[in-house]
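Of the protein chains in this complex, all but one are displayed in their positions.
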Amino acid sequence: MQETIFLPLIIALPLLGFVVLGLFGKHFKEPVAGWLASSLVLGSFLLGLYLLFQGGARWTLLDWLPGIPFSFNLDNLSGVMLLVVTGVGFLIHVWAIGYMHGDPGYSRFFSYFNLFIAAMLVLVLGDSLPVVFIGWEGVGLASYLLIGFWYNQRVNADSARKAFIVNRIGDLGFLLAMGLLWKMFGTLSISELVQKVEAGGYNPAALTLAGLLLLIGAMGKSAQVPLMVWLPDAMAGPTPVSALIHAATMVTAGVYLLVRHAFMLHGDACLSGLIVVIGLITAIYGALASLGQWDIKRIVAYTTLSQLGFMFVAVGVGAYWVAIFHIVTHAFFKALMFMTSGSVIHALGGEQDVRQMGGMRKYLPSTHIHGVVATLASGGLIPLAGFWSKDAILAYSFAYGPLLWALMMIASVLAALYSVRWYVLVFWGDYRGKEHPHESPPVMLWPNHILMVGAAGAGFMGLPYVIDYQNFLNPFLTPAIGDFALEKLPVLTEWILIIVSAVVAAVTLWWGFGFYQQKAPPWLERFQVWALEGFYADALFNTILVNPARSLAGVLLDADRGILAGFTGLGSLVGGLGRLLASLQTGALRLYMVGLMIALVLLLGWGVLR
Amino acid sequence: MSVGIWEIVALVLLVITAIAVVRLQNAVHAALALIANFLVVAGVYVALEARFVAMIQIIVYAGAIVVLFLFVIMLLSAASASMGKDLFPRLPWVAGLGAVGLAGVLLLALSHFQPPASPPPLQGGLPQVLGPLLYDPQQWLYALLLVGFLLLVATVAAVVLIEPERIASQPGPEAPKDEPGVAER
Partner (left out) sequence: MIWLFASALLFAIGTYGALTRRTAILVFLSVELMLNAAALALIGFAQLMGSLDAQVVVLFIIAIAAAEVAVGLGLIVAIFRRRETTSVDELRQLRG
């Protein structure tokens, strides 16, 4: 652990890209802006990798605020996140060079994209909570800017606002948590908080409250039920945005935050139970809603919700390293899934309705292979990445309680179903659209090739202990998260769970592959109508929150108008009085003098006779 | 306080000349009546132990100011007061009534005045009495200087006002005779 100026440099590189592209973007020819942005992110990646091999790094600016240092901390946990953010981020940058081709806001897009990377790195590397909060808000801002990237369409701007406003709720939780922690411990540095919490001598209920507030923050950012409504609408942004921000990195920030504060959560059964319940509901809700979507990006968005629920469950059962493990594998296969979707959209000239797709395996052979790998990884087929991380979550769920395991098993069956549904609707059957599809350029294919390798192989860094007693990831993360030794399941149970999980996933994938090629039965169609609307979560929110607020605003507006009418009435009253008096001003000098004289007589008379 | 013959004569003269000022149709005659009035007032001033003021009254008021009036009346050939239709034909009645009322109220007010039994002597109001007052910084010196400055400003203003080229070159609006301004509503 060394003090080094290179650490803030990691953040400064993409920030530089943001400034340069933001200010001088017009002077860059089209591919140059994209390559510049991408290479800066690659620079961050390499620098971060180097520092991580050095054994981590710290950088501190003392007394940034009174008593609060401006500090960054690169340990193994933030290192993993950093590599995911910059590594996957770099690939998506490169892919976006092809995807955003010909867009009038080309430089602006990459400027925002670099801003996002910089803010995300601040979030990940920040050691004191206010620094994390800067990153937290920064990614929110970048997300807002990028969702509303094509702002000249009303629906995009509305979606951007929706994401921003819903995230405010979570941000409020974060802010309150910071205030509470400051009040309790007098420090906001995470590394110091760890020691203070270990030392004890605080009110445990207050710590639970702080954890709950942090959880609310994490729920907003990671789109957990009931703050999930913004994520599907966030798909209004360009597809690279969805892949990078709303699948691979930003939405996992909430999970990362909770893992960072594992020292506050692990002893708190109540709070952990709440996290499990939230995660479970989100996992099942997202999976079910995904099954009814027709917009290819919304399908993937709801699957992301579901996978985020898995991560929350992992946090809740205390398997923090598994949550990070799932973040990593999910980043690979979900980014791959999104970018495959994006390649299809690109091939079809912007078509996003899966009912207008189909048969893409003939037209887009390379993209088809990406799609196969993404589907199988997401569906959890052994031995792809998704299987290992999901299986680890399932195993720890079983240790938490067999009922949770059963429910999570249902969720993972649904996960396999939505993956294969996506795959079949896009790549099988006959082509149902009109646009002539064309395969993506190499600049879009190569990032997908690399992600495909990741989606296939990333799971091997976190094998279960029965296969690989000391896997790579768990001991690597332990010093950063804290050593919360979990009870290991018996070997036989573990094996049974692995086999059940693998078989169920494989069977579901196979069954779904056949099922979705047939015509949908009527009960499914009824279900899909429900699911298409996300089970009317938006309508519910509109009824219980938005409409009352709107009515209140209407009442206030009326009151405002009433007050305003009073003022204008007063104004016109004065004006009328003025006109009345103005008619006295005839301009006839002698009449004025008559008035003067009468007044003089009256005043003098009053004075004399009084 | 006795009312002698000279007081009665002066009072009658004052009222007659004043009425002449306000009633004579010929403006030159009115101005001449004003001079007569001022001269009578100057005489009254002498009787009231204000001799320096009386001299100034004759020299400045009757001598300079009213002569200025005469010049302007003749310059503008406005000697004859007859002009267009009278817009307010009943105004003289109102004015007469008002004047009577005003005089009544003023006389009533003055009748309440109780002068002190033995006022300090005025020493005839001679220049050697007023001079120390006028030039004493504790008394009226600064007021005197200010009045002098005011006269200077007034002189400059009068010159600027009637400078012919300036008036001619001013693009000022050819104000319509009796048209109401349209812009102000």
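Observations, loosely collected:
When the chains are written out, they are named A and B in that same order, and each has its own residue count from 1.
The rule we apply is simple: a residue touches a chain if its C-beta (ideal position, glycine included) is under 8 Å from a C-beta of that chain, and two chains touch if they have at least 3 such contacts.
Small disclaimer: the values here were computed from a predicted structure and weren't measured.
When the whole complex is considered, the residue among A:62, A:205, A:492 or A:584 that touches the unshown chain is A:584.
Seen from chain B, the chain kept out of the figure touches residues 1, 3, 7, 10-11, 14-15, 18-19, 21-23, 27, 30-31, 34, 37-38, 41, 44-45, 48-50, 52-53, 56-57, 60-61, 64-66, 68-69, 72-73, 75-76, 78, 81, 83-84, 86-88, 91-92, 94-96, 98-100, 102-103, 106-107, 110, 113, 115-116, 119-122, 125, 129-130, 133-134, 139-140, 143-144, 147-148, 150-151, 153-155, 157-159, 161-162, 164, 167, 172, 175, 177-178, 180-181, 184. On the side of chain A, the interface with the absent chain consists of residues 579, 581-590, 593-594, 597, using the contact rule stated above.
Note that only the chains that are shown with their structure count from here on.
Here the CA centre of chain A is 90 Å from the CA centre of chain B. Contact residues on chain A toward chain B in their complex (touch as defined above): 588, 590-591, 594, 597-598, 600-601, 604-605, 607-609. Put simply, chain B touches chain A in their complex at residues 87-88, 91, 94-95, 98-99, 101-102, 105-106, 108-109, 112.
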